[in-house]
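Dropping a structure here in structure tokens format, bear with me for questions.
A protein chain is absent from this complex, but the other protein chains hold their places.
Lettered A, B and C in written order, each chain numbered from 1.
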Amino acid sequence: MKNDQRMPTDRIVSVKRLCKRYLRGSVWRKRVPVNAVNDVEFEITAGRTLALIGRSGSGKSTIARCVTRIEKPDSGQVWIDGTDIASLSSRDLLPFRSRLQMVFQDAELSMNPRFSAREVTEEPLLIQARHAEERRDRVAALMEEVGLSPDWMDRRIMHFSGGQRHRLALARALMLQPKIVVLDEALSGLDLSTQAQIANLLLDLQRAHSLTYLLISHDLALATRLADEVAVVSDGQIVETGTSKQILTQPVHAETAKLVASHKIKETKLASIMSTAQ
Amino acid sequence: MIYALKGAGQVHALDNVSLQIDSGETVGILGESGSGKTTLAKAIMRMLPANATCSGGEILIDNRDLLKLPETELHTIRGRAIAMIPQDPALCLNPVITVGCQILEVLRAHVLLSSKARKVRVLELLREVGFEHPAKIASAYPHQLSGGQRQRVTIAQAISCCPSLVIADEPTSKLDATLEGETIDLLSGIRRQHRTALLVITHDPGVLAGWVDRIAVMYAGRIIEIGDTKQVLRKPFHPYTQALVQLARSSDHNKTRLPTIKGNAPNPTDVSVGCRFEPRCSEGMERCKVAYPTVSAPESDRQVSCFKYEK
Amino acid sequence: MRYLGFRFIRSILLLLGVSLLCFLFTEIAPGSFFDEMRLNPQISPETISAMEARYGLDQPWPDRYWRWLRSIARADLGYSISYNVPVAPLLWSRAKNTLLLTISAMVLTWIVSVPVGFWAAVHRGRFADHMVTVVSALVVAIPEVVIALSFLAIAVRWRILPVGGMASVDSDGLSFLAKQSDIGLHMLLPTLILVTVESAIIVRHVRASVLEVLEAPYVHAARALGISQVRLLLRHVLPVAANPAITLLGLSLAGLLSGSLLVEVVCGWPGLGPLILEATLARDLYLVIGGLMLSALFMVGGGLFADALLLLFDPRIRTGGVDAH
Partner (left out) sequence: MRIRTAALIGLLLVLHLGLLLAGFVAPYSPIAQNRQLSYAPPTKLHFRDYTGWHLRPFVYEWMIAPDGYVEDQSRAYPVSLFVKGHSYKMLGLFDASLHLFGTTEPGKILLFGTDGFGRDEFSRVVYGGQISVAAGIVATLIALILGSTLGMIAGYYGRWLDEAVMGATELFLSLPWLYFLLGVRAFLPLHLSPLRTFFLLTCVVGLIGWAKPARLIRGLVLSIRSRNYVLAATGFGASNLYVVRRHIAPEVMGNLLTQAALLIPQYIAAEVTLSFFGLGVSEPLPSWGNMLSNLQQYSVLTSYRWLMAPAGALLITSVTYYLLADALHSRLKSRST
């Protein structure tokens, strides 16, 4: 890892020595740090996708929350487009908010049940108080782009299926034309067919808006299929990075080997049966 | 024919579903959310919610029909003849009772053993599901265990009275990749030792590949294809199965678009006459819209209900 | 065990807080007992200021508060002006009666309402459940004053229960046993009122928490494993429902004490209530503060008792898992 202070130019996202500790436990229990993130470094070049893979509880979603400043990291730097936003106050952070968006794991919970589809999607515009007049057309355009019919705009969230809510969350994230989208397990928990549809949608959107993705997932198969580079996270540290091919073919670190092994078993079982398939 | 109504208006959760599981055989049910696979599992256990009614057919366990059994005698069957591994292990253990006691409870309900023998049996079970030092686990409380460990405890509970059929409802959906492998090995290991029949319900064909004997594919409350695992995965007949299998086969070249099924899941409330997959089917024919395809057997012990194979 | 220690410190803090609160009240209260005395001409101003000095009313309030606090520690709650008797023994003699009434009412309430709540929850939707819900909703809706008065009216009209006071007039001559039964008989009416009021609230809470537990996934899982309904209820549902019920124990003590004050006044039971009421009317401040402190002591004691019970019943606290509060 090069550690020059020079501001990395082509890297749109560069994280250096990121640390974050939680103190879990109540007053009469001694405080125990949990899913600490210590000394994490990675970079993503514009228009590409980096996947953070790790077992549950390895601190990968904490990293995501620190990068998008939903939570303030204890120390370290997060360079977005050439500025370190790790220590910015929330007011100076405002311009960066539109460039950096996060999509949460379970889409249903990340939307206020009282809202209609339009209210959910236009919320970013409301907050940033932008384009007041053509808010409705922008919502219709984006809903169309993510594959939802705009005339469902005024239906309440309850009437949408899991897959459709995921699409709505994506539409909301793209409302401010972000450059970087962080997907925190955005595809886990979906049926295979819906998962495939959302994955294709992500690829199309990346190509159409030249987006940079930071994908957080525990499913190696999905990650290697969607991401250019993969970083393996274990107990809050990045233990290995490489392109999807490198990771799949020659895993170096023990954790990666374990992940790849369990992925391989499933693969070989399927492949052996279907070797003669068309 | 099990025909269950649920919620506002009539929702045909299960429609004309018939399935045979021989003793010691493992059958996988493959279906996406809303295909009625969980309802089938609940129906077998007679655990359907209050607003669901079975309007026909029967459920035979060692040729005793469950539907005819009165409610009071049911608890002799549940846990003894059929046991269920719940979908979300994190929630399915009582937070205020030690793990050992919860397994003890199941034994107490069915097996006539002295309390000492029961304790020994509990430790045996815990060792069998892969805990190195079962004594520590037995005295622990559920909130002190990890997700994977809790899953293994629920499995131990299910197999405690050597039931003739164990139903595993989405055993791997809540776990991450590595734990999924361990759970599958555990389940197939149990099947060999206890000679119990296993009904595994999942939406991912990868989970079933390699260890499940037969697969039944469900779509919108109906079984659309049944057959030996290898043959079904190698040469799926029904277009829906073909698409599902194609999806599961992950090709290594990345960043390419994945094959998908167009349209989205069927709406359970609308009762269309024709084949429910017709709107999303690439080989949809006129006939499909009008009538529901009857079951045909293009190959030995393979069944599919699609007009493509109907003579 | 650290948990209990921590709760103990917390209750001591609470008591301190209450004492500070009471003391502040005496400060902000415009005028004091002596104002009335100043009005009547016979008492010369010097004697009043001397008496004030004796009670130390002229020093700045922090050291008065400190001196007063130390006196509480020695269980000397000051001097009751209207009764010309030290406050503590007077309070304690009355407090015993209130405790007798409150404790028995609480025990009775819990014996009645926990099974009824549990039974109503189990028979959800059926007639029994509806009946219990409607009755308890009605009793909760009716203000305590109305309940107390109507019970009193019925008791007086049909003379089934002795009314008023703690023992009948000729009770001195009776043997010890007869005296106890006589008090018991007298106690019946106020206890009955208290139990009706309190159990309505607790039945609703118990029923709600049991219903919530019955819906929990681990109960479905247990039923799917063939555990019989009875065993399921006793071994699986009851322990989990115990936790909210016990937390409620501490809280319901507040309602019970307030209720007992009202009931004692209505039924003429010589407890803490009528004493505090007279002290309020006579503006005998120290007696009132003493009363308040004592009732706070009961409350905090009840709370600690509930915490201890909770520690016993709910392993999650012992093992520091989910913070139950």
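We take it that a contact is a pair of C-beta atoms (placed from the backbone, for glycine too) under 8 Å apart; a residue touches a chain by one contact, two chains touch by 3 or more.
Bear in mind that the values here come from a model prediction, so they are computed numbers and not experimental data.
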Exercise for review: Please identify which of the visible chains the hidden chain touches across the whole complex.
Suggested key: A, C
**Study point:** Residue, one of C:108, C:192, C:277 or C:309, that touches the chain absent here
**Key:** C:277
**Study point:** Contact residue for the chain not shown (choose from A:17, A:48 or A:97)
**Key:** A:97
Revision key, fill the gap. Full-complex touch with the removed chain, picking from C:142, C:185 or C:312, is C:142
Practice item. Extract the touching residues of subunit C with respect to the undisplayed chain. Key: 10, 13-14, 17-18, 21-22, 25-26, 28-31, 137-138, 140-146, 149-150, 152-153, 156-157, 163-164, 251, 253-255, 257-259, 261-262, 265-266, 276-277, 279-281, 283, 285, 288-289, 291-292, 295-296, 299-300, 303
Revision key, fill the gap. Had the left-out chain been drawn, it would touch subunit A at residues 68, 70, 90, 93-94, 97-98, 101-102, 104, 106, 109-114, 123-124, 126-128, 172, 176
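The definition used in the following text is that only the chains that are shown with their structure count from here on.
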Check your understanding: From the C-alpha centre of subunit A to that of subunit C, how far is it in Å?
Key -> 55
**Study point:** Distance from the mean Cα position of subunit B to that of subunit A, given in whole angstrom
**Key:** 32
Point to revise | Overlap residues in subunit C, where contacts from two or more other chains coincide | key: none
Study note, to complete from the structure: Multi-chain touching residues of subunit B, meaning two or more other chains, are none
Practice item. Would you mind writing out the residues of subunit B in touch with subunit A in their complex? Key: 32-33, 147, 173, 176-178, 180-181, 203-207, 209-210, 229-230, 233-235, 243-245, 247-250, 252, 254-261, 264-265
Practice item. Using the touch rule from the top, collect the residues of subunit B that touch subunit C in their complex. Key: 45, 47, 75-80, 83-84, 86, 88, 91-98, 102, 105-106, 108-110, 141, 143-144, 154, 157-158, 161
Review point. Which residues of subunit A touch subunit B in their complex?
Key: 49, 55-56, 161-164, 189, 191-194, 196-197, 199-200, 203, 218-221, 224-228, 244-245, 248, 258-259, 262-263, 265-267, 269-274, 276-277
